[in-house]
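For this depiction, one protein chain was excluded, whereas all remaining protein chains were kept in their positions.
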Amino acid sequence: MNRDVLLEVVNLCVEIPTRDAVLRPVDTVSFELRRGEILGVVGESGAGKSMCGSAIMGLIDPPGQIASGKILLSGERIDNLPESAWRRIRGKRIGMVFQDPLTSLNPLMRVGDQLVETIRTHLPLSASEARRRAVESLEEVGIPAAASRIDDYPHQFSGGMRQRVVIALALAAEPELIIADEPTTALDVSVQAQIMALLKDLCHRRRTAVMLITHDMGVIAEATDRVAVLYAGRVVEIGKTEDVLADPAHPYTRGLMASTPAADGSDGRLNQIPGAMPNLVSIPSGCAFNPRCDQVEARCQNERPELRSWKERSLACWRYSESEEVS
Amino acid sequence: MMMHQSPFVQVSDLGRDFDLSAPLLSRLLEGVPKRSLTAASGVSFSIERGETFALVGESGSGKSTIGKMLVGLLEPTSGGVTIDGKDLFGTLDKASRMALRRRIQMIFQNPYASLNPRWRVGDIIAEPITAFGLAEGKGVQARVSQLLEQVGLNAKDAKKYPHEFSGGQRQRIAIARALASEPEFIVCDEPTSALDVSVQSQVLNLMRDLQRELGLAYLFISHDLSVVRYMADKIGVLYLGELVEVADRDTLFAKPRHPYTQMLIDAAPRIDAFGRTAERAKGEIPDPIDRPSGCSYHPRCPVVEDICRRTAPEAQLFADGRALVSCHRAQE
Partner (left out) sequence: MTDHSERIEINSVPAEVSEKSKAGWRNSDLWFSFKRSPVIVLAALVFFILVASAVFAPVLAPYTPFDPASLNLMNGFTAPLASNEFTGDYFLLGTDDQGRDMLSTILYGLRVSLFVGITAVLFAMLLGVTLGLISGYLGGWVDNVIMRVADVQMTFPSIMVAMLLYGIGKGIIPPDLRDEMAIWVLIVSIGLSEWVQFARTVRGATMVEKEKEYVQAGHLIGLSRVSIMVRHILPNVMGPVLVIATISLALAIIAEATLSFLGVGAPKTEPSLGTLINVGRQFILSGEWWILLFPSLTLLALALSVNLFGDWLRDVLNPKLR
């Protein structure tokens, strides 16, 4: 057991029973997250990335449930815990940053009170010590005049400032892992850059691991160490960000990279992947990507490829199963 | 080739204020003064036929307000817009007004709210055709089928309802509807912001193809610089309702002259920049009701000087007239 591995997700399956069929928004997903590293989980809408995050935090709404697989935090299973045990994990060991700061923060509570409440729930500090810690954490996330702003309500902050407060809240009890689900999507580009820089900086300094869920490849490129690409609830490629983005192997990853308008502004048509991500009710048999793939073979339509290692990554594609070279 | 004609779309000193005051009674009772929000002021630019002009800005920049004024959905409080020489807000008789309306259309950002959920797709696309009297009887149906195929959908889709389509397909339907009136100018308000990257590329390619085929002029509103770089011929950068820089695409990206433009370009996430942290982004957009004095950008500007705090800058030409910049500190 590699002591450096903080979070291990093994063959996770999430199922939602509906009237017509059982849906699988997360289908046999496996990955690991090491201490202090930032893992990006990227996918388009419907890929199941948010559902993964929810599963790890035990926040899946019934009738959805974890159908099979394991989630291990520092070697201990957390996917089968009762709600009471989760209270000791959420906040203390896993912190959360969501997309919309307005729903993450209680609009009726002062920001300082929310921070102090979180701190005192998980750490044995007195009220005044907790308050001092709260002011410090606000300063750490870059809120000017933290000592006076600590008594403000969330609506008195701007969007970017609110998200900084949310980050402070997530880090308040010094968790080992932060799950950030689209933390900057609702923010302006300039603020987005600042928030990502803040997140990177704080997490590197405290050796907090981050699972960054996003649809934005640019954010992945700038902020993550490793990246997992999701499609229709399955992992298609995992590897070091630099490798995957510079030399994408899976046809979907390649299509995704080519579809993104280039930074160097080259003219000519944008590459496009025909079709769209399948609906959960109608996922193709075999490889979920096969109807849209430009390198499809007969095997792809019948058998689902497993995640196998290739060079230093893991890849789920039949084109890479036999040899090292791309055919 | 000598261009004697004035540009197809001419925007002159366009401005729009919103009155946000409390009702008269409350104001009298509480002694609160009138409040107004300047969403846009002094905006001037032009668009030629077949050209794409992009308006780039973040929240509070006024880009949506300007977009609405350019299609006549909102009246300006100052300045004006002319399309092919005709004043959009002048007094026109009903027939002339309809004739002008036909030539301008809009594609909206939200693919889920821009199509009436209770109408069939065929009826949605047919509505402009019948409203402008462009076809009758069977001709309408034929035209609807033609439009659906033109945007990459099937003629049989006319019988379906919007909820049966994905976001990208709905945007195609919205494009088909916009094309139904045979316009010459289309305002596109963040048409791909709500779509996934792989679908976005399909829609953008379609829009470019249609432009070339039909000679359309676009006003392309977006916050995404990489999309703008792909689509636009000329770009205008908006901050708090004012144009801070206008330049053709290559000039803007090669040498951005306004500090805000520089910051925007630097802050945009890039897929080829690993582990990079954006350097220049500082501060946040201030409340538009409480505008900073002088140059609105001065509280966040890395090269601010005293004059910036006192006086609003005038627009100056650079790069042989290819760039128009409003900044005291801009250099050639």
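As written, the chains take the letters A and B, and residue 1 is the first residue of each chain.
As a convention for this text, contacts are C-beta pairs under 8 Å (C-beta built on N, C-alpha and C of every residue); 3 or more make two chains touch, one makes a residue touch a chain.
Because the structure is predicted, anything quoted here is derived from the model rather than measured.
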item: Identified contact with the non-displayed chain, of B:117, B:137 or B:321; value: B:117
item: Hidden partner chain, touching residue among B:76, B:167, B:236 or B:313; value: B:167
item: Which residue of B:48, B:84 or B:127 touches the chain not shown here; value: B:127
item: Sole contact to the chain not displayed, among A:11, A:65, A:80 or A:279; value: A:279
item: Among A:187, A:256 or A:293, residue touching the chain not depicted; value: A:187
item: Contact set of chain B toward the excluded chain (per top definition); value: 59, 64, 68, 71-73, 97-98, 101, 104-106, 108-119, 124, 127-128, 131-132, 163-164, 166-167, 177, 181, 190, 193-196, 223
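In this section, only the chains that are shown with their structure count from here on.
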item: Centre distance in Å when chain A and chain B are each reduced to the mean of their C-alpha atoms; value: 33
item: Residues on chain A engaged by chain B in the complex (per definition of touch); value: 44-45, 158-161, 188-194, 196-197, 200, 215-222, 241-242, 245-246, 255-257, 259-265, 269-274, 276-277
item: Chain B residues within the chain A interface of the complex; value: 58-59, 166-169, 196-202, 204-205, 208, 223-227, 229-230, 249, 253, 263-264, 266-278, 281-282, 284-285
